[in-house]
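Take a look at the following structure, please.
With one protein chain removed, the remaining protein chains of the complex are shown where they sit.
Chain IDs A, B and C follow the sequence of writing; residue 1 opens each chain.
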Amino acid sequence: MDLTNEQLLDMYVTMNKIRTFENRVAELFADGKIPGFVHLYVGEEAVATGVCASLTDQDYITSTHRGHGHLIAKGGDIKLMMAELFGKKTGYCKGKGGSMHIADLNLGIMGANGIVGGGPPLASGAALACQYLGNDGVAVCFFGDGASNQGTTHEAMNLATCWKLPVVFVNENNMYGISSCTLNSMCVPNIADRAAAYDMPGVVVDGNDVIAVCEAAAEGISRARQGKGPSLIECKTYRHRGHFEGDPCAYREDSELEEWKEKDPIPRLEQKLMEIELLTDAKINEIKSGLQKDMADAEQFAEESPFPDVSELTEDVYT
Amino acid sequence: MDLTNEQLLDMYVTMNKIRTFENRVAELFADGKIPGFVHLYVGEEAVATGVCASLTDQDYITSTHRGHGHLIAKGGDIKLMMAELFGKKTGYCKGKGGSMHIADLNLGIMGANGIVGGGPPLASGAALACQYLGNDGVAVCFFGDGASNQGTTHEAMNLATCWKLPVVFVNENNMYGISSCTLNSMCVPNIADRAAAYDMPGVVVDGNDVIAVCEAAAEGISRARQGKGPSLIECKTYRHRGHFEGDPCAYREDSELEEWKEKDPIPRLEQKLMEIELLTDAKINEIKSGLQKDMADAEQFAEESPFPDVSELTEDVYT
Amino acid sequence: MPNMNFAQALNDAHKVEMERDANIYVAGEDVGVYGGIFGVTAGLLDQFGDKRVKDTPITESAIVGTAVGAATAGLRPVIELMFVDFIGVALDQLYNQAAKMKYMFGGKAKIPMVLRMTCGAGIGAAAQHSQCLEAMFMHLPGLKVVMPSTPNDAKGLLIEAIRDDNPVVFLEHKMLYALEGEVAEGDFTIPFGQADIKREGQDVTIVATANMVHTALSAAEKLAADGISAEVVDPRTLYPLDEEGIIQSVKKTHRLVIVHEEVKFAGSGAEIAAIVAEKAFDYLDAPILRVAAPFCPVPFSQPLEQAFIPSEEEIIDAVKKVME
Partner (left out) sequence: MPNMNFAQALNDAHKVEMERDANIYVAGEDVGVYGGIFGVTAGLLDQFGDKRVKDTPITESAIVGTAVGAATAGLRPVIELMFVDFIGVALDQLYNQAAKMKYMFGGKAKIPMVLRMTCGAGIGAAAQHSQCLEAMFMHLPGLKVVMPSTPNDAKGLLIEAIRDDNPVVFLEHKMLYALEGEVAEGDFTIPFGQADIKREGQDVTIVATANMVHTALSAAEKLAADGISAEVVDPRTLYPLDEEGIIQSVKKTHRLVIVHEEVKFAGSGAEIAAIVAEKAFDYLDAPILRVAAPFCPVPFSQPLEQAFIPSEEEIIDAVKKVME
């Protein structure tokens, strides 16, 4: 797969955008500006970025509790996201959803999801709609290593193969489901090995190498678009932060985290792009300060927006 | 595996006992003596018989909606079964359960089950109790091809491998879940192929060859007893009758049924035992007329037993 | 108006709607070749083909969840889940996803889907195939809950359900499938939230649902012979519930007996009683009584099952008690 310079730069920007957003959210959470449960994507940016690079607004994704990265990579507006995290009326969900329920159906984002394993059946459903309507769309289901043990995931994959649905299941194997290490929660070394149970292709990629992710995803997505059915891509990655903000992480070794920080997807792409002179120090600074500015704007927008009015409490339950 | 003459004869008798019971139940259902849903095991007798040959009363089984064969093979009393099917007070469940809910915990029979996929988690639980109590027991989970697509089955298998539980998952692949053919409900040729998704052994056996079933099951059971964890055995078989009594079977070809009747497990064993002169025509007659007599006794017992009293309606909900 | 049974009326509703709107698909276990375990989807596969009439593997979470996803992405699924008892393996996709998505997304989703399920005792199907669980669905904001009692209501309410842009739980009592009645031809709807007075009366209001409407009607006949005039009100939809209709009837009769086949404790009748005890308290001349199933699973044995199901006699007794 030959990625253009523009594509490579786009991915670099997207990964940084996610990182910048997440780091700022961590601070805002610590400052008490953002309530509830917040699950950050720091360290896993290459997955959403590499996958969404091959998707259009016609395509669907289902996300998870750890959804900010997916949303940003699929084109989500960080202003509306930040306002939602603050619980403001101007947020993506008018403040009703919060971090775990942000959606943008115009962009095909079928929502973050607070239920582990909630997304796979929804993704198969979106794929069914694409197939039924014959509109060339595909659906991508992001799900965690923990979610792969849920019955719903099994059911959705089986149904997707039976109906040859245009869906790609993208597993984000960050080795943990809260404190539960994959070594204790499953006996197979690779989640991709489970694809064989449905007779769909299953591949393992380095989830911290955005180019590798992008190539594997492009193949799965084009396969789906051509009507050849679903596939499973397992991206091996790691989360740098706790499961949610506030997690003391007593269940894992610092050294493990350090090892994975060495494999941080952002410096890796950065180095590669500097080698081929797509990036320079100046360009990097420009990108990063641009993102900082966007982030500050988003934060200001969120900060200055009003909370929803109590009269809105029971609106939006039914059409 | 060397089966003794006694074991071979026992299996022959058990299969005939199941067949006789089921055929009589079909008649009684047609006569309106037995109400509700009745799912018969005719044609599949070799599976329950071959598996249960290696189990003791300390071992557990979980059964399905198609449970009569499992119950008889595990030592269930046909008098109490028949009385239950009639809804009589003397039945296994005092008439409260009926065909889909017969249990005998003294024999380790954890119940037929009206929920497809309801059994696998229960079997893992029974196996956990055996492991925890260190009592050398194992659990066997019978489940259908249809049930293998349920999320609960996936979850139970995964948990069983994680905890190395002494459980054997015995799939009865009779090619249909009501009208739904495995060709449409899954894309893998063998359900046993799914064992790899949990890193447990998975084998396919001819489910109409009781000796083959017995050998495969003995291996899985002994593996479980030795603390080596779960395994999956897929038994390819076929049901001669409809999904439930009253099913017109419009979804399958008569010729398919005829082909499978050629592979009927009972004549197959009968012939083998006649060849090695374990069975003679006289012996066969003796066995069959004995079973007919037992069946008549069971029926008479059921017929003559009283219905439960209405005062018992709300008893047995809580201890 | 042609005569047809409840199952045929439902079948007809499917056809009317599927002919009208190409984005409606039907899915579920055995809905295609088999035509549905109770025959409701018979003939649909032949008429509409397997793109629109989809047999599924046994995998209820995926069936429901796929419908939710498909509905969100532009289709209008009509799902048969067979027995309502099976909702336990698929509830999350219904109540945490379908019911809440619109709200969680700040109003931006539309999830037009119907989940049809059969409920109720009476055929010896025992504890896992005979439940009534309408109270559970009523309590879940985001869902609408429909429970018809006649062939005509079944058809008009199902068409309304299919056209509704919200997830609708459609409960069909299995003892009603063979019930015959006149059914309006072609395209017609019955609006949600309008109770139907199945029998007018002056002395006591009997609110009854599904199969119990008929038991209540025959009890009312017998009561009439004793000089008691009972009004039988069928809510038809439990959410939205026609509070006003029920309250109006109670304001007229001053007495209320509620009948349902669900277990009494925390059942749908509790909500109706609570509403009346709040909003029509001053009009009540007697305690509110509920006639409903006792607190146990549904037994298999026929004499027990018959004792489990609320009877005409129990209704008559309750009415006589509130008339004292």
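Everything below uses one rule, namely that contacts are C-beta pairs under 8 Å (C-beta built on N, C-alpha and C of every residue); 3 or more make two chains touch, one makes a residue touch a chain.
Note that the coordinates shown come from a computational prediction; the quantities given were computed from them, not determined experimentally.
Put simply, the hidden chain is in touch with A, B, C once you look at the whole complex.
Checked against the full complex, the one of B:I34, B:V51, B:C93 or B:A298 touching the unshown chain is B:C93.
Checked against the hidden chain, the listed residues B:T152, B:N171 or B:T237 yield one contact partner: B:T152. Only one of the listed residues, B:G111, B:G144 or B:G177, touches the absent chain: B:G111.
Where subunit B meets the missing chain, the touching residues are 60, 62, 91-97, 101, 103-105, 110-111, 113-115, 118, 120-130, 132-133, 139, 151-152, 155-156, 158-159, 162-163, 315-319. For subunit C, the residues in touch with the chain missing from this view are 61, 85-89, 91-96, 99-100, 103-104, 126-128, 133, 135-136, 138-139, 141-142, 239, 262-263, 265-271, 273-274, 276-279, 281-282, 284, 286-290, 295-297, 299. Take subunit A: the residues that touch the chain left off the picture are 35-37, 84, 87-89, 93-98, 100-101, 113-117, 146-147, 149-152, 177-180, 184-186, 250-251, 307-308, 310, 312-314, 316-317.
Everything that follows uses one rule, which is that only the chains that are shown with their structure count from here on.
Contacts between chains leave no pair untouched here, as each chain touches all the others. Set against the C-alpha centre of subunit C, every other chain centre is closer than that of A. Centre-to-centre, using mean CA coordinates, subunit A is 45 Å away from subunit B. Chain geometry summary: the mean Cα position of subunit A and that of subunit C are 40 Å apart.
Averaging C-alpha coordinates per chain places the centre of subunit B 36 Å away from that of subunit C.
Multi-chain contact residues of subunit C (touching two or more other chains) are listed as 56-57, 59, 61-62.
Across the assembly, subunit A contributes residues 151-152, 155, 158, 162 that each touch 2 or more other chains.
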